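Yeah, one chain of the complex is gone here, protein chain that is, but the others are all in their spots.
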């Protein structure tokens, strides 16, 4: 039974550990220090292929056996990483064709990590063998509880452009399309004379003159994603057979978009991700929250943080700022509030050698416990004292539909440089979070039932199934909110021959008559009048849809630009629900109006009612059968106070909380309402 | 007899059309909508090779026959594009060596367009065959009136760096120089030990350590230009033989500078160009005007706009802003005012597939006529009502000498990063345009006779012939204006061993004593005193020539820098004319002084006398034997008014115009004076 599902709602605290990088004499000291700090689980081995198999077919597990023995003595469980992110030097020497090829045809050399072509058959064979050996060796080991497959799939690079990838892609297309006629038709190869008359003619989207067909680029992205998923599945199959009692996961990368994380997650027991909020610039707690929520949404269940930042990070450009006292604790609590059931700090001790010498762990290079160790230990103790009912989960009345196909299509043809993921998706996410309203991400095709509000945020490439689901959702009482550029394309990347929002036009009662990529140097002024709400005026940037309402009511109108007086948003009642179309990227004042209206319309309980200057405070609500819980997290380095709705008591003390709550810098508070 | 020369001065309105990208059922609807909008000509086929020749030697023209049949029923003429910009997939599979090679040695892949090496013999053979087949098939077709060769030669990339290009370049050099001694001497290969002792040693200017010899780079650019010209000539020869009654043109790209457009235009009946004023940033109407005028100047006759922007454009970075109501009309009239005898909108309907999915046509993806269709139709109707006398042409008393050799030399060795084409050439162009004075561009070696003012704007690489012509022009009454860095080099890229302006020193009566690349962070102050004009003080940036007058009068002096008190410009009377040397890049106040003085000196009639706040209004004067015409075009989105000189009447109403004329946003007015 996987740990993560054992019904124990206690949060696991752990560390990422590399015994192979330290002298054996240090190991017992490490194990003792870990245990003292409350570490209950350790991840090991994910880059240790050359230690496990120093020469082809010669395996060496004794060193790890010894290390695990020490951990076990301190009652620490172990997650084993399969080491396939780093094929060893001897393997590359024997099969240099394993190395991936760049879009400009250069075969990339040994010396970093993730230096393998994901489709290469010979590599899959070697990877299968090392995983098999590991599984056979550790299947009955008392400390081992589960597996992490590979490490951060597709990090640093997406696709490979080698000859084997090309022929594999061609076969993938053959399976997908059956005939060249179908492929030519679907891709529209009549454009620029690209009709293929043999499968072998189809190129990879490598360096070309001008640009590639977006349909080919989209299919290549799908193919790359499938290749990694296939490579993962091959390992899962080996592990499932040999280690039926172990759980299987992999460590994802939050908002990373090279792979379809919904598909990749499917065969896993639960997912994990690597969380570095302070890497490369100041932390954005809302993005981190969104990454947590997306990760949780992949399987709609709790998840692990497999690598949690534990000190200053550093990559090629220099060292990032040090997390001040309290921030490691805050990040840990944030993870827990969003549904992490384990938080594993990366890494135990800072490496003194190798490419990540200044990517700091809990301990510094010298291995001495200092303030970060103390903070982790304190946090672990706090979490050990936390026990919410087993059925308590984040309350998420709002669904945001998100598809990787769509993210790829947008990357291939960004409709505007400023229409980033944060603007398309994050803006909506942020507005609801501001009221402590939880958001769940939903893949196209997943049911929307049970949500009160569903957002289709610039869902550029909307398929008919999603449209259908949106309709059913609305007619049965949901509030549907649709952003600009939704429904422009079908899932083959073809622009629909009806105006946007395409298959949603009837439900929304509106068509886009024309549009203006207004950008961010200029802005359109919009007057918004939602039923029961005072009028609001604000700015709309990046994109202006000029709407032609068919049957919907106009709820917003442009005040300037050549489309002054024409509709900017419409609302249509549909069945027991309502459908709102918002034709631009609106500034927060207008979006706030939409959200306030939506909360009232759908009878949602906002935990937060006034924030004034408390924008750094995050509020996360959980519910169980018996109670509701409220996490307040102050991400700011100043004190903050905000107003709460409802009757809350502090969980620890059971003292009732007054209407206004104050939080110290980086403070965490947990309330309950019954 | 080519349409464009048939004496009918009516402007043709047309569209670029891709029947192969749409269902047959749609074709009749398209043809009807076109005819309704006043479309009289359609360009087709320029990317349709894979449709024309689906397999080697198997031709398929029936589909186009059917489409043309429908157009003919609506009395729409057809220009056929030769499809050589897009070799089909089967050809690349058969001959991958057709694909071009990058300067870093990477052979670029199939998947975009223009993926061919311009010198490759095997490609020329295949290209000749498809053109021959097309010519044979359509030579007698009733709708076909002419040909467009290929599409936007050298777009996306200039030269190819393959082995065949290298040997072809070596042979080209052998023809040019005869002996290695001559080449070594001309290139100055004694510098950095580059003396060649075998033709095979000569490299292409591919990736090297440090930088290549500028003389080699210049010759390579000439070679590339010649290669495209040769490739075009090969097609022209086929078409001339087979279709003697059809005109032949190609679509150029305005101010694009990779190819010598003068040479490329020579064998064509007339030239055409593709005009996208709103692509990638706000339109600059003066640059567009300059591009129109340069295109007209290539053959000193009217031209076509083969692709005229018809909606929002989009390339990789996102969609550009939508042209507001009135702008398509204005752009069309601007083209006409500068001498376009046909305006073909790109494209009829926005593609739903392929790399240009968001490069919008007249119709949107859904094919429904909306405001852009209405505006095009209205404009076509206006133009159908316009009939100026057949001998009416733009009045261009000012010549700007421009050579592609010189543009290349400047690109290879920019004398200053801020000395862009717009600063070197555009500044002069702008100043004359401000008074409604027309400019013609003139190639070195072309006669200057008939112009009143000739400008040599930073003609870095001035050959002796041009110098000679400038002298004759001046002595016979012309006013010659010479900008900084003129005459520095000879046509082999060798710096002359006399100071600038080299062969013009005697005519101008001045030598450059020294110079200072002052840049744009600093500026020199200049006092300008032209005969009969009050003194002016202004700033000179980028470059300061410090002049040593031999026989000229000093008309400008530096007020600061270490050359304070020394001459910045000189004037010398020469024969019946005058020669002015301007030793810097002057701000508009000073340049305006020069132009006002020049107008008076050369007795030129400025149509515009006061513009105050009307800088967005363009004025273009035409003349015929019997009358003068004045186009006023307001490119601004605000009303504007300006003062006119002379007695003008509105052409449509024959109402006399008062001295001050007002224009609505994007308005066009046409006046006549007899």
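Lettered A and B in written order, each chain numbered from 1.
By our rule, a contact is a pair of C-beta atoms (placed from the backbone, for glycine too) under 8 Å apart; a residue touches a chain by one contact, two chains touch by 3 or more.
Bear in mind the structure is a predicted one, so any value in this text is a computation, not a measurement.
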Contact partner of the left-out chain, one of A:28, A:109, A:142 or A:531: A:109
Omitted-chain contact residue, chosen from B:44, B:91, B:165 or B:215: B:215
Selected from B:203, B:267, B:325 or B:575 as touching the chain missing from the view: B:203
Listed residues B:176, B:263, B:300 or B:496, member touching the removed chain: B:496
For subunit A, the residues touching the chain missing from this view: 18, 20-21, 47-51, 54-55, 83, 86-90, 92-93, 100, 102, 104, 106-115, 155-157, 312, 314-322, 324-325, 350-358, 364-368, 370-371
Contact set of subunit B toward the excluded chain (per top definition): 104-106, 187-198, 200-216, 413-417, 419, 493-499, 513-519, 561-562
